[in-house]
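What you see is the complex with one protein chain gone and the rest in place.
Moving on to subunit A:
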Amino acid sequence: MNAIDVHGLVKRFGDKTVVDHVTMTVAEGEIVGFLGPNGSGKTTTIRIMCGLLTPDEGEGTVLGFDIRTDSLSIKREVGYMTQKFSFYEDLTIGENLEFVARLYRLNPVEDHVARTLEDLGLTTRRNQLAGTLSGGWKQRLALAACIMHKPKLLLLDEPTAGVDPKARREFWDEIHRLASGGLTVLVSTHYMDEAERCHRISYISYGKMLATGTVEEVVKNAGLTTFVLQGPRLDQVAEALQGRPGVDQVAPFGATLHVVGSDKKALQAALADVEKQHKGVTVAPGETSLEDVFIQFMSGSKDNMA
């Protein structure tokens, strides 16, 4: 059984279609990265999966429960971490955890809270107001509260936004540790390095699911060719390349220029021209990155937020 198995999900707000026939399966124990630009429908899709929104079209099950009719069962077995910190800032850390433990009817409450505080390393600060915690600690507290009831599926909505790199690293270590214990994780993110820590990724843009697979598969299926240019006056080279047939992306990376295109022949022809016109510029084949693929997706899909 798949932990998530939804198909044809559609959600409209007014005349805007925010989620447009999204189909997604996540196997048990998998960590799936959910990627896409701002406003692409990631949060809405996650909210549909945990029963916070009803889809206009489409069916599906989460942990075997129907997303339309059995949202209470889903809520009991899913841990959902919201994008914005949504615990009570005017309650202490301990009081927040006690509240959550009681809502999930965890018995005895004190044991669960004490263990969670211990794992978090917050035992000494249990009487501190949650609102006074720093961003990184709030995120850790939210995660701890979400997994206290031992959910089978964790839905994380941009959990690492605004968190420093060290805390992000620790957070991902924790996610992998939980997944190895059998937990399924769906995590939305903007960060490419985080996408590469997922077993599989799904890329959504303006409500449409554009690619699904492992990072390697997604990059390979995109069919892009990348060249790396080195030499003097690369800014002029970049300007000369913009808009040429075959050249889809031109992006400076430090002292080099990455040029990406989907039509390999046209791209090579364009680069051959540039090589002739600009003395000292060398062209070497490069590796297409996940980011290149996403930029390609984004420029290819139409913005519906206007």
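By definition in this document, a residue touches a chain if its C-beta (ideal position, glycine included) is under 8 Å from a C-beta of that chain, and two chains touch if they have at least 3 such contacts; residues count from 1.
Criterion: contacts and distances are computed from a predicted model.
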Assign the chain not included in the display its UniProt protein name, restricting the answer to "Transport permease protein", "Formate hydrogenlyase, membrane subunit E", "Glutamyl-tRNA(Gln) amidotransferase subunit A" or "Hydrogenase 4 subunit F".
-> "Transport permease protein"
Missing-chain contact among A:82, A:116, A:188 or A:205 belongs to A:82
Touching the absent chain when the full complex is considered, from A:100, A:153, A:229 or A:270 | A:100
What is the set of subunit A residues that contact the non-displayed chain in the whole complex?
-> 47, 50-54, 72, 75-76, 78, 80, 82, 84-89, 100, 103-104
